[in-house]
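Submitted below is the structure of interest, expressed as structure tokens.
Note that this complex is displayed minus one protein chain, with the remaining chains in position.
Per-chain numbering from 1; labels A, B and C assigned in written order.
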Amino acid sequence: MKARVHITLKPGVLDPEGKAIGRGLAALGYDGVGEVRQGKVVELDLADTEPQAARDRVDAMCRDLLANTVIERYEIELI
Amino acid sequence: MKARVHITLKPGVLDPEGKAIGRGLAALGYDGVGEVRQGKVVELDLADTEPQAARDRVDAMCRDLLANTVIERYEIELI
Amino acid sequence: MPDNPTKTQGAQTPVADTPTEPAVTADLAAEHGLNAAEYDRVLATLGRTPTLTELGLYSVMWSEHCSYKSSRRHLKKLPTSGPQVIQGPGENAGVVDIGNGQAAIFKMESHNHPSFIEPYQGAATGVGGILRDVFTMGARPVALLNALSFGAPDHAKTQHLVSGVVAGIGGYGNCVGVPTVGGETRFHSRYNGNILVNAMAVGLADADKIFYSAAAGVGNPVVYVGAKTGRDGIHGATMASAEFSEDSAEKRPTVQVGDPFTEKLLIEACLELMATDAIVAIQDMGAAGLTSSSAEMAGKGGVGIRLDLDRVPTREDAMTAYEMMLSESQERMLMVLKPGREDQARAIFEKWELDFAVIGALTDTGRMTLVNGGRTVADVPLDSLTDDAPNYDRPHVPSEPRPLLRPDEVPAADDMGQAILDMVGAPDLASRRWIWEQYDHTVMGDTIARPGGDAAIVRVHGTNKGLALTADCTPRYCEADPFEGGKQAVAETWRNLSAVGAEPLAVTDCLNFGNPERPEIMGQFVGCIEGMAQACEALGYPVVSGNVSLYNETEGQAILPTPTLGGVGLIRNLDHRASPGIKRAGDAVFLLGETRGHLGASLYAAHALGHDAGAPPPVDLDLEMRAGGLVRQEIALGRLDTVHDLSDGGLAEALATLMLAGDGYGLDVRLPNDPDGQPLAAHAALFGEDQGRYLVCLPADRAEAFAHACAEARVPVERIGDTVAGPQLAIAGVATLALDDLRAAHERFLPTLMA
């Protein structure tokens, strides 16, 4: 089984890299681009076979390491 | 309209970050985690209203700035 | 690997391809960059058709990048020895004696093509590669420099390339924890399609603990350490040896991705193992990876080598012998250990979480034998890969000499003050702060002179000695007159070292040129080398390491000839050193050397005329010796602490720099006269780029003694004014400029370009 974890900055936390991308796009002439936010995806190959157990384990990994909940939130997708 | 661009390293390209995350998880006692790959997500607010046009424009942005197709590939999702 | 015989009868071993691989033909050889004559030579050497793996070996080992086939005979002209030289060219890096049983180890290398395709990773892996060249010899890396040539500031790709290259150099060096202390950066349209990224690394070791690459000891284990092998950058060496075309970015295989974290662990692990006596020979896997490292180690040692490729740590499935041998995965090293030391070494690498594998053994056959999946996939004489590689005497024609450019042929600015501001803010002279603030230049706690001066100074840890480091070249001069340009590049590094008070020890170089198959390009190459050779000879300043990068062309447009020189000097007592910033009001300001107002090939002429014109300024090596010697002597005696040499932008640039690097002081000066005491046109006096000059400031009460010392050393000198308390540059009869305006002009260019 595979899990994909999407990690994004919490709303309200300033995202300097997203902003820089936005400026870069504007400089290249792409207009009409509003807010740009950047995040991370971590893809994991898992030995688990049971979806709920897998999800719980990945959730624990997120809280333990993958995300810093002071600034980030995460979403888990099993594939 | 909103677009979400997933940017990942092409298969076979070294992903030191993914490797380090994998090691970090193993050190915390999470076993059964196979390969870990890490990528980026960029979320864009777009003024476009027509999906195909929006997709084409985001595709151009990817080739121009968001991704380096020498080592990365990307996937566009409209939401 | 006791089950592997160390003696093989090469010619009798059945050599076979993996069944699924394409048959080797002359066409396939051509696609691998081997021309018809070269392929015939392979056939004759082997007496049979090569396997695909063998074709791969020849293609990378005979590439320009690895074989130096166009440059070898000319590189021999460079002086490479001297009492200070412990190891000259031919090893991974050059080694010079710095006294007290210590040695400085350094080298410069290009990563031009990969940086154009993927600026961040290209530049980053360039730094990683040059660091390995240095620590593979037993040195702890202590400093990095980089010499960058970008296209015109307004070219569509420039901003993106600057941003990626600078981030990549910083990203790698900062993470590894080696300070990036200097370099140079230029912008010129001739680099629009082919930027240059040259990186230099400097390390320190005990002079009696240097590690070399020549393998020895039949039966000794061959060990692979570091990161795993993937399909990265296969054919990087051949790529670095071919011209670019518009679609290269599409066709080329993947460039390598660097992992500075693994490199940091590799440095620590290698240095830990080097503290034992387990290593016989060691070499990093650079261009052409496992192929060149194994061939060169065994070739140099005059032994044979047998590798069992099934034991190579790989990170991808089903890699073929061809792929493993040609992979340019980063952060890997090859070593030959003393027998029985495998476990000791393994423990160290495992502690640092790095791969470790015994992948073969030395043999007595003089051949490289590769085994994979039970098959012998290659078996070739080592000499044919290394010493007997092609060696060409390419036709070369000298460049057309350019006429002298008289000052009256160059328009003088109406507003000389504005001209000075324009010059100080021009792309070639503007502050590089935006770049070096992205580099950690103080990590390791020994950076005594940070970027921004003539040469950076890094203290030898735990002592009061320092290494002075600089990288320089003036490609405009090399284009106008390769011989004088080659001389000048050497002299400029020498001058930059002298200006901080360092005794110049030796140089490394990175020779970047266009397509050597064009006689006019080959002429530039030969001219520059001969000029460099003359200067190095005259200055007692040998070349101890270097690198050649040819085929820097896109669509037939070659780069400017760019022989980048990296100079290393020694300051024996750091209490006595100099820097360009004005330190006090009331100092006498002297100009050393002769000012003739030479505007040929100058930045000013290029701006005023809209194109490069005229012969470059000649370099008088005898005067260089005398002036540099005097400056160093006065600094060493503690009598001189404010020095700046004159180069691009001439006197105007130097006056501005004295103020910009100072603590808010000003200058009250007049223009110098020519050697006959006659006045010069203001634009010629201000912007002429006559060589061999220094601007110095010293307390007025010592002015007379200083002038006397100059006369004694036969160094022409003129007192041109004084330092003052007010933040103003006042040039009598020419202009008065506020320090704030100079600073604003100087700091504007890069932040604006990169915004």
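Brief remarks on what is shown
Operating definition for what follows: contacts are C-beta pairs under 8 Å (C-beta built on N, C-alpha and C of every residue); 3 or more make two chains touch, one makes a residue touch a chain.
What we mean here is this: contacts and distances are computed from a predicted model.
For the chain of the complex excluded from view, the name given in UniProt is "Phosphoribosylformylglycinamidine synthase subunit PurQ" [choices: "Amino acid ABC transporter membrane protein 2, PAAT family", "Phosphoribosylformylglycinamidine synthase subunit PurQ", "Molybdopterin converting factor subunit 1" or "NADH-quinone oxidoreductase subunit J"]. Of the candidate positions C:H160, C:R346, C:R450 or C:H607, contact with the unshown chain belongs to C:R450. Of the candidate positions C:K264, C:R375 or C:R518, contact with the unshown chain belongs to C:K264. If you put the missing chain back, the residues of subunit B touching it would be 16-17, 20-21, 23-24, 27-28, 38.
Interface residues of subunit A facing the missing partner chain: 13-14, 16-17, 20, 64-66, 68, 70-71.
Considering the complete assembly, subunit C touches the hidden chain via residues 167, 170-171, 174-177, 259-262, 264-265, 352-353, 436-445, 447-448, 450, 459, 574.
FYI, only the chains that are shown with their structure count from here on.
Look at where the CA atoms of subunit A average out and do the same for subunit C: the two points lie 40 Å apart. Shown for subunit A are the residues that touch two or more other chains, of which there are none. Shown for subunit C are the residues that touch two or more other chains, of which there are none. Residues 9-10, 12-16, 19-20, 23, 68, 70-71 of subunit B are the ones touching subunit C in the complex. By the touch criterion given at the top, residues 6, 8, 18, 21, 24-25, 28, 30-48, 57, 60-61, 64-66 of subunit A touch subunit B in their complex.
If you check the complex, the residues on subunit C that touch subunit B are 117-118, 121, 227, 230-232, 249, 252, 254-259, 261-262, 315-316, 329-330, 353.
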